[in-house]
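Only one protein chain is missing; all other protein chains are in place.
We call the chains A, B and C, going by the order they appear; numbering starts again at 1 in every chain.
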Amino acid sequence: MADGVLGHLPPSALELAYLVAAIFFIQGLRDMTHPRTATRGNLISSGGMFLAVLATVLYFEILSPVLLAASLLVGGAVGAWLAVSVETTEMPQLVGLFNGFGGGASTLVAGAELVDAVDPATTASLGLELTTTAAIAGIVGTVTFFGSLVAAGKLHGLVGDSPIQGRTNQVMQALFFAAAVLAGLFLIVQSGLLGEAPVAEWLPAYWALVAAAAIFGILLVYPIGGADMPVVIALLNSMSGLAAATTGFVLDNTALIVAGTLVGAAGLILTFIMCDSMNRSLTNVLFGSMAEGGDEDMEDIYEGNITETSPEEVEMMLDAAERVVIVPGYGMAVAQAQHAVAELADLLEETGVDVEFGIHPVAGRMPGHMNALLAEADVDYEQMRELESVNPTFSQTDVVIVTGANDVVNPSAKEDEGSPIAGMPVLEVWDARSVIVNKRSLSPGFSGIPNPLFAKDNTSMLFGDAKQSMQDLVDAYNENH
Amino acid sequence: MADGVLGHLPPSALELAYLVAAIFFIQGLRDMTHPRTATRGNLISSGGMFLAVLATVLYFEILSPVLLAASLLVGGAVGAWLAVSVETTEMPQLVGLFNGFGGGASTLVAGAELVDAVDPATTASLGLELTTTAAIAGIVGTVTFFGSLVAAGKLHGLVGDSPIQGRTNQVMQALFFAAAVLAGLFLIVQSGLLGEAPVAEWLPAYWALVAAAAIFGILLVYPIGGADMPVVIALLNSMSGLAAATTGFVLDNTALIVAGTLVGAAGLILTFIMCDSMNRSLTNVLFGSMAEGGDEDMEDIYEGNITETSPEEVEMMLDAAERVVIVPGYGMAVAQAQHAVAELADLLEETGVDVEFGIHPVAGRMPGHMNALLAEADVDYEQMRELESVNPTFSQTDVVIVTGANDVVNPSAKEDEGSPIAGMPVLEVWDARSVIVNKRSLSPGFSGIPNPLFAKDNTSMLFGDAKQSMQDLVDAYNENH
Amino acid sequence: MSLVTNLTLFVLAAFLGYEIITKIPTNLHTPLMSGANAISGITLLGSVLVAGSGETMLATVLGVLAVVMATINVVGGYLVSHFMLSQFNRGGR
Partner (left out) sequence: MSLVTNLTLFVLAAFLGYEIITKIPTNLHTPLMSGANAISGITLLGSVLVAGSGETMLATVLGVLAVVMATINVVGGYLVSHFMLSQFNRGGR
């Protein structure tokens, strides 16, 4: 088969190219450990990908070069268009979508390998390794594809809540998963071990496997709350990596194994980091539901204890402040308020106020979500402080502006042992002299529980959309300076 | 050849055992990242080694089991005896010696492989890969063996200074290195590529290579100052790892490649860490000599500025102190003073004084040398503070006791740009209220330069052997409490 | 290459991935996610093989689809994380 432009070179030349590509991927990831080198790391990693693809194209005989070029072009154009046209707030679902495509490709490759490997004229065995790895890649890839589609759809608000609930759903998940595994076993035994069945009998087994895995993937992700989707996407990311690694076993391809495994590890680690900082287990995210914080006592807590404020009042407080900390949350992302927030911070800084951002590790809906948004709005990297380093400074802070955040500033996590978020580390903003909380209403955040912070004596609520409110603050500030 | 007890298993069974062993090595090293898990890590690593050896013994046909068992026993007994009987201060040379043995074994294995591979009846080619890797393993292993012997001998005081100096030596090094490489090339070309020469012609080439590499190894290490030996030993450690990895290429053995490479990386990193904290380059250590700090001006600096003190006086100062920092150095290791030092620290702690140890990363003659010694004397892990964390505390410290240290407390590193140690981070003990320096004379330390610290106003010299002086302090303290 | 050799590569890469990824700070996790995502598009290599040299019609069709999907993943993933990261650099002036 090796009859491409470079096809006269020994196979080790191609393997060497793959080794170099693997080194590029590794170095790319290593550069991701610091913001200063991360851009370069991304470039190096993409260079590795380019090299690997180029070497493959040049090494093997291409039966239909036009078709191949066309499909590369189409894919590249679609990918680039999506990447360019999407808003920063829509990143999570876009990453999910891309991820699904990777998984889907693995499924198709494994299928095509099976189709190609069989010779219609004979009933020769396909080999245990090929069928086993193809079955695994097929299941993992398909679950990734359909799971990611549902996850992206949920994040984008296109997919609602699951009509099938609890036990029923779990039974159905188990059934379809079992069906996929059975189809895989049939494939392995029939064409791999026995090798006696005619083509027509085993090919459908692969597609049955795909169908069952597809339904399983949908059933798995559908019932999970929209806010848990980032965890699911990280997990699916890990799975798409593992699918690629498995395909690498099918094709005996170093680059696929190494790169796929690296991604598998990355996704898994991100998954556990997210679960940890939410103080939940992965099974709880996938199969449990958030413990319900009694809605009734919400009224009790807030009743008569809420102080409302206005942009003008806040402006006066800021005027007197020496140190201000801004705590952004998911609402800032939804409202696209990052530019207004950055403008406010700049104005304050200009008049000599010491302004910092307090960034909780799971603020927003993706790890590092707030950092990415604020960086987009040109906020200094040094101004963004992490939980551990900003918490001790709140007692010396005059004003904290909480905008669109809720769970990450909820004192119940520290004070109420029965709370569903008990034990989760939070930003202890209530230590500051005064706290301004900007959100549209008293409705709860992602975890669905009330927030005693709103009822504290030193807290005032600035109701309204985050972007609008921040803009109002900027205007009020400009008027008086 | 695979006819051992487990020889009926497929080769992949042996490979699997090697994979498991490799995982053990990796996990063992990962556990070394914390003192709490390090002991376990060492056990895991040795478990991996045991597994790998056991699997090898059981898998292959053993022609002379008694011989093999005997040699394993002899080696094990000698190794254990050396490990048990050696003093902590002699660790550096012992590690160097062990290391040499590993390298020597690689040389012998590569040689034996060559001997075995050749069939005296024919003149068949040996294969390029075998001869190339054998030549590399031979050179690297031999240099490791002889270099390590010289290094260990120097550290142990058995080997003196090199009679051949400078240029001459460098020329001779180059000649013998070239001879080794030429012998290697001859081996590769004659028996590897051409494969036409009769056995008698190429076998001597390997031993010529070994002989030339041996002389090169000796010439390389002989002229290096005794105090630079730890760097050399780390480098040779790295080389013995690489020799093992190369042997792995010869034998197509995963365990050898992975384990050897891990060691290669470890040794190289330690080498560079040591060079960095001495603020010197590796070439400077290997081929240069320390810049001579003019001996003349030493007198000028010290003249009339040295305050001498006695154990009784120091005891009185300690009596009044609230915070004491002890800075140990190479002299403490030489004098075996760690137990006396620990006793002094305990006594002070008992009377309510806050005592800590300030450990410079290159104090002593091996990285972590002081930590190992103090740990032997039961000093608390938490009491040993690193350079960065202890430096800011000196200004709040009443008394600093420097015992057997010199270069690591030399202010020239900060103040004198022309000094050979300029730029090396040092323990800034002179910020303390008073500094006691305990050593036998005013003679310089490892770097051979004078130390202005001794002449400072707040410094008093407590001349004497470290162990004796510390014991005197303990006695004086006991008398008064 | 034997299965065990492939497994060895897998194990080494898994350990390596763990060591590297745990060093990456939280604030870079979002670009990391899309960057890693792009790497998982490495399955493109397999897609190119089957699309370009598939021997049956069916395999070729599957291959072409796979190429399109994998390329979207690769190109989109790298671009998204590039955009995000270049904003970090701007912000980090």
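Assume contacts are C-beta pairs under 8 Å (C-beta built on N, C-alpha and C of every residue); 3 or more make two chains touch, one makes a residue touch a chain.
Being a predicted model, the structure only gives us computed values, none of them experimental.
**Q** Quick one: which shown chains sit in contact with the chain that's not drawn?
**A** A, B, C
**Q** For a quick check of understanding: of B:56, B:173 or B:309, which residue touches the chain that isn't displayed?
**A** B:56
**Q** Which one touches the absent chain: B:176, B:216 or B:249?
**A** Missing-chain contact among the listed residues: B:249.
**Q** Thinking of the whole complex, not just what is shown, which of B:237, B:309, B:438 or B:459 touches the missing chain?
**A** Of the candidates B:237, B:309, B:438 or B:459, B:237 is in touch with the missing chain.
**Q** Which chain B residues touch the hidden chain?
**A** Residues 1, 25-26, 28-30, 32-36, 38-39, 41-43, 45-46, 49, 52-53, 56-57, 60-65, 67-68, 71-72, 74-76, 78-80, 82-84, 86, 88, 91, 94-95, 98-99, 101-106, 108-109, 111-113, 115-116, 129, 233-234, 237, 240-241, 243-245, 247-267, 269-270, 273, 359, 361, 366-369, 371-372, 374-382, 384, 386 of chain B touch the chain that is not shown.
**Q** Provide the residue numbers of chain C that touch the chain removed from this figure.
**A** Residues 1-2, 5, 8-9, 12-13, 15-16, 19-20, 23 of chain C touch the chain that is not shown.
**Q** Quickly run down the residues of chain A that touch the omitted chain.
**A** Looking at chain A, the ones touching the missing chain are residues 11-12, 15-16, 19, 22-23, 26, 30, 254, 258.
Rule of thumb we're sticking to: only the chains that are shown with their structure count from here on.
**Q** Graph shape for the chains shown, where an edge means the two chains touch. Line, ring, star, complete, or other?
**A** line
**Q** Of the pairs A-C and B-C, which shows more C-beta pairs in contact?
**A** A-C
**Q** Can you give the whole-Å distance between the Cα centres of chain A and chain B?
**A** 46
**Q** Nearest whole angstrom, what separates the Cα centre of chain B from the Cα centre of chain C?
**A** Here chain B and chain C have centroids separated by 41 Å.
**Q** Return the residues of chain C touching two or more other chains; collapse runs of consecutive numbers into ranges.
**A** Within chain C, the residues that touch at least two other chains are 3.
**Q** Which residues does chain A have that touch at least 2 chains other than itself?
**A** none
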